[in-house]
Every structure is written in C-alpha cells, then in structure tokens.
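Sharing a structure here in structure tokens format.
Note that one protein chain is taken out, while the other chains of the complex remain in position.
Let's look at chain A:
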Amino acid sequence: LFQYCLSGHPTLPCNVLKFKSTTIMLDCGLDMTSTLNFLPLPLVQSPRLSKLPGWVLKDGSTFLDKELKECSGHVFVDSVPEFCLPETELLDLSTVDVILISNYHCMMALPYITEYTGFTGTVYATEPTVQIGRLLMEELVNSIERVPKAQSASMWKNKEVQRLLPAPLKDAVEVSMWRKCYTMPEVNAALSKIQLVGYSQKIELFGAVQVTPLSSGYALGSSNWIIQSHYEKVSYVSGSSLLTTHPQPMDQASLKNSDVLILTGLTQIPTANPDGMVGEFCSNLAMTVRNGGNVLVPCYPSGVIYDLLECLYQYIDSAGLSNVPFYFISPVANSSLEFSQIFAEWLCHNKQTKVYLPEPPFPHAELIQTNKLKHYPSIHGDFSNDFKQPCVVFTGHPSLRFGDVVHFMELWGKSSLNTVIFTEPDFSYLDALAPYQPLAMKCVYCPIDTRLNFIQVSKLLKEVQPLHVVCPEQYTQPPPTQSHRTDLMVDCQPPAMSYRRAEVLTLPYKRRYEKIEITPDLADSLVPLEIKPGISLATVSAVLHTKDNKHVLQLPPKPPQPPASKKRKRVSDDVPECKALKPLLSGSIPVDQFVQTLEKHGFSDVKVEDTAKGHIVLLQEAETLIQLEEDSTHIICDNDEPLRVKLRDLVLKFLQKF
C-alpha cells in the first residue's frame, strides 16, 4: 500500500494510492496561490498598472524590467498568471487507472492530468461536482482569456536569476512546474472522461477494489471515498463539514473500521468560527452601506456564496438594507444560481423538503424575483446600465488577479467609504491586496471555512477509530504563526503519519489475505473430514484461475482418455499424469497405546525415552528407532523394509487420513 503525494497544499490535495494492483489518484487540486506573484489582469485599460516601473536589479541591470514590475515595494511578474501543478515526475501518471474527485475545488488541475500525461483511465465524481467544477473552470478560463496578454515571462524563472529577486519571488517553489491556464477544449476533453456516481454507489475497479463516494457535508455533491477490498479498507476524507449548511450532512458511520484513514482538507482558519465570521461579514457590510460606501466580496461563483446570500436574505430587512442592490457578476453566475436549485437530492434535509412544497430550496430565488439580487455575466453590457451605488458586489476571482473583481478594486480602491470583505480562505488577503497598494478602501477579513476543525476531527477520529491516520505534515504541528496553540493539530493514537509534497509513503498496513472463490462443481467434489468439533478439512486439488483480479479455483482438467486406436502416444500430446495422491495425515500418537499395540504385534522389548520434542520408542532387538515428534514421525531401521512397512502401518493406524 503506497501513497504518492503530489501536492503540498493540505486543502488542494493530489495523492496517488497504489492499492492491490490498482493506481488510484485521489483528487487533483490546483494550487493557485502562485498567481499572487503576478500583476492583476484589468478588464479596462488601467493607467495605474500600465505605468508601474520595471524592476531594476541592485547593480542597475534592467534586463528584467519588461517581465517584473514594482508596486509599493513589491515586485510582480507582468505576464499571464500561472498555476503550480501537482508533481508529475514522481510517478508515470499515464499509469493512473482512476481519479476520484471529492469536491469541485479539488478538481481544478484535472485538464493538466488528463490531457498532458497520457492518462487513459476514468474519472469518478458526483454530478454537482462535475457541473459546478465545470463552472469554476469556465470562469477561470474566461477570466484569463478575456484579457489577452502579449508576453509571457520566463526569464525570471531561471534559477540563477530567481536567486537575485526579492521575496516572495525568490522563495517561490517549483517555478518550473508553473503552467498557464488550460483552454476550454481541454476542459471539455477532461470532463468527458468523468463518469458520474451517486453517494453510496459501489464501483468495482478491475475486480480488485471497490470504491464508494460518501457525503462529506462540505459542498454540493462533495464526497469522501471508501476504497476497499475484501480484507482492507482505506478511507479518504477530504473537505468535510459537520456544520448545518446547504449540502447533505456528512456520512460518518461508513468511515468506521478503516485500516487507514487519509485526512485532508481541514479548515484553513482553525481559529475562526464560521458563525462568528458570518456575523462579522454582515456587520461590516451593513456598516459600510449605511455610511454610503460600496461593498466588494471577492468570491467563487459557488459554495459559501449560497450561504451568504441566505444569511443576507434574513438580515437585509432587519438591517434596513432592503433598498441596497446586490450584484453577482460572473460568466457563470446565472448557471450557478440555477444549478443550486436543481440538485435537490444533494441538499440538506430542510432544503430537500422545500422541493416538495414546491419551493426553491435556496432563498436567493426570492432575492432575484424581488430584484434585490441581480446577476450579470460581466461588467460589460446590462450591468453598466443597471449599476447603482451604494451596492454590494459578489464577483471573482478571490485572488484579485483576474476576473471582474480587478475592475472593482481599481474603481473603488481610492475611497475609504468602500470596503472589500474577504470571505474565501484560500488566499492571504494581504498578498491579494499587494498590487493595489496604496489603498484607501477598508479591508475586512472574514474567512468562512466550514470544513472540519481540530476539535471536530478529534471527535470524528474517536468515533470512527481508524487503525492508522495519514495526513499532510501541516496538520501534525501547530500553525507556524501560533506555535503555542497545541490544540490546533491532529491529536490521535497512534500518532498520525504525515506526508509532504513529492514524498512516497509506505502506508503502515500489510495485506495478509486474499479472497478466492471455489466453483460449485469443485466444492461438490470435496470430502470434508471433521478433525475437531466444528472444524473440517478437505484436500483440494484444483487449478487457480485469475482474471480481472478475481481468483477462482476450478476443477482440474480431466486427463484425456488415451484414444484406444492409437497404441503409441505422441510426445507432444503427453499430459502430465495425475499421480494418485497420498492422503494427508493428521492427529497425534498416544505413546502408551502405541507401545501396547507394538507389544500386541510381538515386539517385546519396547523402551520409551522422553526427549525435548517428543518420544523415542526403541525396539532393542530389532535395532530400530521410532522418533515420535509433534510434527513428524521417523522410523529408522537398517535395511529391513518389511519391518519398516509393518511399523509404518502401525503408526498410521493412529492417524486420521484425508
């Protein structure tokens, strides 16, 4: 059981599991924090960004000034943003049989894997995961392709050059692995390899293992996976939540009795309680709007935004914000809002029951109906006609490097009345804001991460009791900035095994059994012999037939009857003769009774000696020894074959044969 760790990001995992004869990739998250090193892509020509000075080395050399720009003391790459891919060198990714996706955030690297590595396998994911994952990818591609960039910077990636750069570029890792965004055809090709699955559906992989997705409670269609054979069970827990938000609750019971539990995707902000953060979000939003300012919420087009809209739905009337317009701007805004309403079976119980009333499960439908929430594909077109201030805008991308959010940052950044509220926990808000400095706009950080925190993990582990836990190394020590918070780490017995990027782990579990089936006719031919009450044995002579990782014992082929007409066999026809099998023996020989039997058969001078392992029966006259040991009996007599046979038969009388 091996695990290849291709990603170092604990919430954007990419692991490959070699289990029995299968190679299973668990998630393929794309680390987008690399984009923070790039300049934003403005939708409208930005004089500020275009006038940024080129970066000059200390010695005055200017060869990088086209690639790197300086803004408020930070240096950024002026190029199309690039992403840090999972490791591709650690193992041949074309050998991956299947990819299991746990949620739509953890599939963003899929096109890089399926389209560039010779991957020929299947991808398994739930329907909402695929649909929303497609929306996220579409938005990503769209945001980047909308702003074509003539140049692509590569000089700075040269190791010699990189050393000369200021932090954080100097310390950026794996820059050679950074890649430009994929294209829509690649997305489509990648998604076409996905096979849809439902919760608790059992999927056989080559007969060797069975994989099952379970609800993880984190997002629409998000799953944990069980990977099991007849005698082994590996659970893969990724991005799970025990909070009551919109998705179906987490299925914990099915994780019980795992031999290994791989734990990833815990909350990125363990000290922030999501409820408190939602309160903080609402308070800051209301305060800004009441003071006549605008609120910008950089977010993904799906996920927490549904919950935020639901909170606002309840809050805006009480806070006197009914007249403030809410705008949701994304190329996939409309699809996201509509998709959320149709995945009823993937929703929490409360929302499911609404469907039968029938009512839309999410209240954002009502916000749209009453014109309180308006959605647009982009800032161009209708939006510019309808736009009224003060207002609240939800738009992507949370990295603030591309998407419509760049425009609003440029537009509103200069006024201290406005506020940008960060709710997505994936990016450091200070880094995200760096290319916009100096900034007058207020910034509020309310990361809402509903994934498991360490207290919940510890309860979960107590509940499901896996034999071994494997997790990213970040979870086995307190966060670097709060080294005294020993409560913020995975605490379990035996201690969790940790992994880091580009590491291969031998999972602490040895396979010991394999299941083999016996065909009915073979079973019929067996003659069990009861050797102890309740335990019977039978000898089996059969042919082991292995296909698709299933093992079957079949009747051995009957030796062909030699054709009567032919007297001579041809050598090539020679079938190995099945010799008459000697029976197997079992049982033990009671020495006293054996001696009596010997005496009855005329051996008069029998002497018994005890040895460490058993007994030696000495027939002095015949100069013969019989060694009786626990697992063997030897008759030692010199060249007296009839005597040996006679003695053997006497010994056999005491043993069972089958």
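In this text, contacts are C-beta pairs under 8 Å (C-beta built on N, C-alpha and C of every residue); 3 or more make two chains touch, one makes a residue touch a chain; residues count from 1.
Just so it is clear, contacts and distances are computed from a predicted model.
Asker: One chain is missing here; what is its name in UniProt, given the choices "Centromere protein L", "AP-1 complex subunit gamma", "BRAT1 protein" or "Codanin 1"?
Answerer: "BRAT1 protein"
Asker: Which of these, A:T95, A:S283 or A:Q389, touches the one chain of the complex that we don't see?
Answerer: Residue touching the chain left out of view: A:S283.
Asker: Give me the chain A residues in contact with the hidden chain, please.
Answerer: The list for chain A reads 271-273, 276-280, 282-287, 290-291, 311, 314-315, 317-320, 446, 482-487.
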